[in-house]
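Dropping the structure in here first, questions after.
For this view, one protein chain was removed and the others were kept in their places.
Up next is subunit A:
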Amino acid sequence: GSGGFRKRKHDNFSHSQRKEEKENVNPSSALMTCFKSFQLELDTRHDKYERLVKLSRDITIESKRTIFLLHRFTSAPNGEEILNESEVKLDAVRRKIKQVAQELIGEDMYQFHRAISPGLQEYVEAVSFQYFIKTRSLISVEEINKQLIFAAEDREETTNTTPNSHDKQPHTWSLKVTPVDYLLGVADLTGELMRLCISSVGNGDIDTPFELSQFLRQIYDGFTFIGNTGPYEVSKKLYTLKQSLAKVENACYTLKVRGSEIPKHMLADVFSTKTEMIDQEEGL
């Protein structure tokens, strides 16, 4: 559109004027050289960003699959096997995170934070879910970061260097999950715990819901303690967290009141209607 427009306008210029303009926009002028280097710089930056987005998506998908796998834990008799399998999956996720860390060597991590944040949150969710199933406690952000220190695989380059310089520069990279990413991941974890609670009732497990409600209450207290100190996203999650907690608390309440009356094989039915009711309320 604008090209045609310009051509038309140029016809109004005298011949010399047109010639002069062509000369001025010559491709080797200082300004054009500058912009060529800008092109290179911006393209490099955008390419890196895109690679990180792709890695982040892979991390998200694999973490989600790990969470689904872990949900099978309570219903399956082969618990040990599932835990091992989840560990293998999380190792694969960590290999992806290693690639992220490699991309970020020498960069300011926060410059590309938007690209990788969703993946890291999902990873926190998966890893803390696994940790909870194993130890019934909350994984700390330090514990997560400890697992994200990667050593370089021994390559020829590293063996060629003198032992002295090798000692000075340990070939490790690390990626630190930021406190906010950690908080958002933990907030997502509570949703998974709520699902775990409802499904464990379905399996006739009476103890887990009470354990979970206590744990969720601790996390909820923690989040209310942080309140609006954190960024906006954290406060937003607080609302969903409250709903999850309410569901779990209601489940415990029902178990307490009617648990002794209802035969175990019918518990699942009681809760399926209960959760439906809650879902309907949300819709309103």
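Rule of thumb we're sticking to: a residue touches a chain if its C-beta (ideal position, glycine included) is under 8 Å from a C-beta of that chain, and two chains touch if they have at least 3 such contacts; residues count from 1.
Convention: contacts and distances are computed from a predicted model.
*Asks:* Assign the chain not included in the display its UniProt protein name, restricting the answer to "Translin", "NTF2 domain-containing protein", "NADH dehydrogenase subunit 4L" or "Exoribonuclease phosphorolytic domain-containing protein".
*Replies:* Its record in UniProt gives the absent chain the protein name "Translin".
*Asks:* Can you work out which residue in A:Leu52, A:Ile97, A:Met194 or A:Ile219 touches the chain that's missing from view?
*Replies:* Per the contact definition at the top, the residue touching the missing chain is A:Ile219.
*Asks:* Touching the absent chain: which residues on subunit A qualify?
*Replies:* Looking at subunit A, the ones touching the missing chain are residues 2, 5-6, 9, 12-14, 17, 20-21, 24-25, 29, 31-32, 34-36, 38-39, 41-43, 45-46, 108-111, 113, 137-138, 140-141, 179-180, 182-183, 215, 218-219, 221-223, 225-226, 229-230.
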